[in-house]
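Only a single protein chain was left out; the remaining protein chains are all shown in position.
Letters A and B name the chains as they come in the text, with residue numbers starting at 1 for each one.
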Amino acid sequence: MAELTASPVTSRRWRKPPLIRNPWLRWGLLIGALIYLAVAISSVPVDDARIARGLERGGRMISSFLRPDFASRWYDIQIGVLESLTMTVVSTVAGVLLSVPVGLGAARNLVSAPIYLACRSIITISRTFQEVVIAIVFVVMFGFGPLAGVCTLAFATIGFMAKLLAEDIEEIDPAPLEAIRATGAGWLKTVTYAVMPQVSARLVGLSVYRFDINLRESAIVGIVGAGGIGSTLQTTFNRYDYDVAAAILLIIIVLVMTTELVSGHIRRRLQ
Amino acid sequence: MPVTVVNNTKVWQRYDTATRMKIWLGWIIGTAITLLCWQLISNNTRWEFVADASQQLSAFLQRMFPPDWAYAEQLWKPLWDTITIATLGTLLAMSIALPLSFVAARNTTPHPILRYVALLIIVISRSVNSLIWALILVAITGPGVLAGILAIALRSIGFIGKLAYESIEETSYEPIEAITATGANRLQVLDYAYLPQVLPSFAGISIFRWDINIREATVLGLVGAGGIGLNLNASVDLLRWDRVGMIFILIFALVLISETLSARVRKAII
């Protein structure tokens, strides 16, 4: 303590150094963000009277959610849920199978430029558009029904899996690749022996994860007529049958939770 | 990798017989289930509609291009609404998810019972798609941007909350012990020991979710919850494919820009 008090230190101020050092940029960003927020919030129309009425309806909704009605439209629910599940299975399998060639084609270290660009554009389109938007296109092509939904989810799966697969492949150890190529193996053999062993475990893990996502999405593509439980759900809302809607929602939640538990278990086992 | 001797020759096989049987059985069951599911879907498909799919597609593309460029003028406001839905929805979700994740994390929860309540909220929020949340909210607040914001927020709370509470559970214990030892109170320990460890990943998660939300916000209009999806719905109903084409182009640009932006910002944070 002696030395601290003996020489009376000339007081040196200290402030926490700001996150962004350039003051112009810092204040500019802050003021810009505040202005954006103010404009954005003021651009949201809020109809007080409508909300007041809605709250009363919300109350009814909550009370009917507490006593869900599984019975009165059980047949529709059953068909919808079964359709959602089958769509999930088929689309995941098809999507994963197709994503392997696309993913290989989108890896810069494996293919020539034209193939690379083609596969990358498939991935970009699939990832940019929300599933429902893609479903609209497939409904136009195939008509209403679960086939459009399957194609939608499979297409979305391709984008999701192929991107991650391609990134994995671009990061693989190049040494085995050269070693296998040096044995005189062709492209396909190189891929089987040098690439797939390095990425296959993660591929399985991702497929299981994507299964979860597909199940969740299969509940909504029905809103544009692409099959599954979604159309039934929308109908119940339009008819104010909130107790039936509650039953459907509960089924969805339980299904999603179950598959998530199972898939989490599988993925842990794989690691 | 067993090696057996058959006729004085060593035979190498990748797996032994029992493992191979199991693998085969797995493949057979998997294939059977997939085929069964496909059967169900095929039964519910009207194949006569599928037969002319390629014609439908080419007709569709022909009517979509050239897109109705003039229509873009009416789309700026819906586009702005879409961004507003995603941004305000994400901000709202962040402000709820941050405290919620501290209640849900094993090491910071004030009480085990509260922890289960928080986990339940997170699970429900995650299991329900934002489009379904939008269906519910449109019934309550009426159609419009507000329903969209709330729908996005309700879906995002679970997403952000889950990843955030996992990262809180991964915080290292030593700094927490050290700050506690100085005589700091609980809030100060939170501020000095937990937040510096958690905030960067929280910000990363939120920006990632904002990027997803931009995409989700483009379709909420299909159930009346505002944004460019409203125009999409109307144009599809009117079979105005040239307008649909215009909307697709704008959505494509918007999502690409937001993805680049979020990747940049996340890289800057980490």
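As a convention for this text, contacts are C-beta pairs under 8 Å (C-beta built on N, C-alpha and C of every residue); 3 or more make two chains touch, one makes a residue touch a chain.
Quick note on the criterion: contacts and distances are computed from a predicted model.
One subunit of the complex is not drawn; among "Phosphonate ABC transporter ATP-binding protein", "2-oxoglutarate synthase KorA", "Nitrile hydratase beta subunit" or "Ketoisovalerate oxidoreductase VorA", its UniProt record names it "Phosphonate ABC transporter ATP-binding protein". Within the complete assembly, B:191 is the residue of B:52, B:170 or B:191 that touches the hidden chain.
Of the listed positions B:50, B:179 or B:234, the one in contact with the omitted chain in the full complex is B:179. Within the complete assembly, residues 174-175, 177-185, 187-188, 191-193, 196-197, 200 of chain B touch the chain that is not shown. By the touch criterion stated above, the residues of chain A touching the omitted chain are 1-4, 9, 11-17.
Note that only the chains that are shown with their structure count from here on.
Centre to centre, using the average C-alpha position, chain A and chain B are separated by 4 Å. By the touch criterion given at the top, residues 30, 33-34, 36-38, 40-42, 44-46, 49-50, 53, 56-57, 60, 80-81, 83-84, 87-88, 123-124, 126-129, 131-132, 135-136, 138-142, 144-146, 149, 215-216, 218-219, 222-223, 232, 236, 244, 248, 251-252, 255-256 of chain B touch chain A in their complex. Per the touch definition, chain A reaches chain B in the complex via residues 40-41, 43-47, 50-51, 54-55, 57-58, 61, 82-83, 85-87, 89-90, 93, 124-125, 128-130, 132-133, 136-137, 140-143, 145-147, 150, 216-217, 219-220, 223-224, 227, 233-234, 237, 240, 242, 245, 249, 252-253, 256-257.
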